[in-house]
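Apart from one protein chain that is not included, each protein chain of the complex appears where it belongs.
Let's look at chain A:
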């Protein structure tokens, strides 16, 4: 029987090579998309999966008020938690960012990018495998643990244990070498223990949120009760004393400033969880993951629909074969099996082709996701087998059942070729294809519009020809060093202006501070700047004046605020008002026009500007110089700056600079990528859908040839016939399009909700989408129909 089936299969393929090929390509593309989505999915879900502690370890996130959550905690909290409950086994403080510094071994200098500063218990939270030394003794005063890779870089093939390296001016002993076992929310190249000293210094400070904090619960189920314990601690240790200081009752304090609260997120959820995490490897993008998965499933569905449609349409041609089989005793089940078998063969080819496509496209996909996905491991193969089974069942069972239910007699009597049976199924699927295609066309147009909007948006500052140069600190007199550098830079030909600020575009200020004005409390971005920065960036001061070297007070007690601050202050006359800012009295001398400091997904924050020298600790945040360069001399000037820099400013580290426009564009880079992806998928989807339409129109027109001949006999003109033949497809197109309006509107609105600065969805994408879809439909259908009207009438009138 199998041989018979195989024979029939290849016979049919030979008879419709073109459609079989397109079917195969369509299915392969669909599978390729799904494999990509699954690879991405697997990768994101593999984060911390290796970590035996992932259920018990929780990241502590602090809610300061309704709108502000910090990933950092105060130093006394950990010990206080241990005192207050026995449900928490331990805590571990760490910096939730990496240092990137040079490490020296003898004459060797290596820039180690990801240096983590953590308490010794870190390796209980992230139980990396130790290849040298052990996790208990690795961290202590002046000892470090390093990754296998770092060990290799520093020591080659020599043993690393007990080697002494120089780091940050100190001699450090390597007491452990570890191997990271898989994707991890923290993957340090080196771990130090310097945090202990700062913890000691802050042991009683309930106001300095400087440290990342992980806690380990004995039983993850106790999460809620631990949250309650920590909330209580905040009440006792923060609200009660602070409110007393302010002369308020705790209730009044809460009324006015809101409550401090805590959120706990288990390590296993950190990567894709809904709570913002501060862990240095960052979080995945669950929304994008879902989009990818959703879209790839849509595309696969589309190609399956094509397959089913063609198979059922083709089945009519094969009705005779099936009829004969039934008469000689084939059961329904037997016939369905035959179809499943045929689908299985095609699926094997499709999957094989898909894997080739995946291999070819994977490098680009990795570029796009900034990942290093590979096809390996049992998981992806078992998923492929699942896809295969689903494909065979879904794509094979419809045509199988459909054909098995043919009425044998009707079939053999012969006029089955024009039977209407199965038409509703095919038309329904066609409408669905139209809907999916319309979704993609309209959706990608909206995405395109939003990205265009972002790239053209007036950001409120002008970063043309302004570069940001990284200035590493070598001692505490950062501002003096900056001033020297500035004066030298200004001597270079092509350098027009030099200034600095303790913030980054798209990143925000290095620190924020809360201050009160009358009844309002405002958490402002601390925009410490040097003279001339606002001017350099074309940010206008709309009221009052900018800080200036002409006023001695401008480095002592002057501040500017942006419009957002003024709005929050509810003060019509902000100039001249005094504000108590972290214990210093500052007077508002000007109002700065709002500009986008963060990406367009975020509101313009309240910003407070003052000269860096005004606040003594502000200069410790100074880590860059802004330089405006003459556009005509850009290349030469940059080269000159680099030479100067490497010779006179920083001989240890490489010269690093970036254009601030480019840096800002990075805030929406991911959406540019999404737009590009969407456009590519758009082409894929439209091609698959049009192919389906073409195939179905071909079958349908073929079946209607006699009708066409009769109409021609009655005197129908070519135009009449084209209308008759294409009308229904246009109707399907319209129905499909209408079906898609609401889902597109809803889903794209949700997507646009990512942005504070966004377009509103207009009718334009819908009009354009409809025109494109209708035009493509007409081209395909009319092309096919026109061919049909050219045929010789008599051929079809003669034969029944």
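Heads up, the rule we're going with is that contacts are C-beta pairs under 8 Å (C-beta built on N, C-alpha and C of every residue); 3 or more make two chains touch, one makes a residue touch a chain; residues count from 1.
One rule holds in what follows: contacts and distances are computed from a predicted model.
Trainee: Could you tell me which of "ABC transporter ATP-binding protein", "Molybdopterin-synthase adenylyltransferase", "Cytochrome" or "Anaerobic sulfite reductase subunit A" is the UniProt name of the chain missing from the displayed complex?
Mentor: "ABC transporter ATP-binding protein"
Trainee: Identify the residue among A:106, A:168, A:582 or A:717 that touches the chain left out of the display.
Mentor: Only one of A:106, A:168, A:582 or A:717 touches the chain omitted from view, namely A:717.
Trainee: Which positions on chain A touch the chain that was left off?
Mentor: Touch set of chain A with respect to the missing chain: 418, 420, 706-707, 709-718, 720, 793-794, 797, 800.
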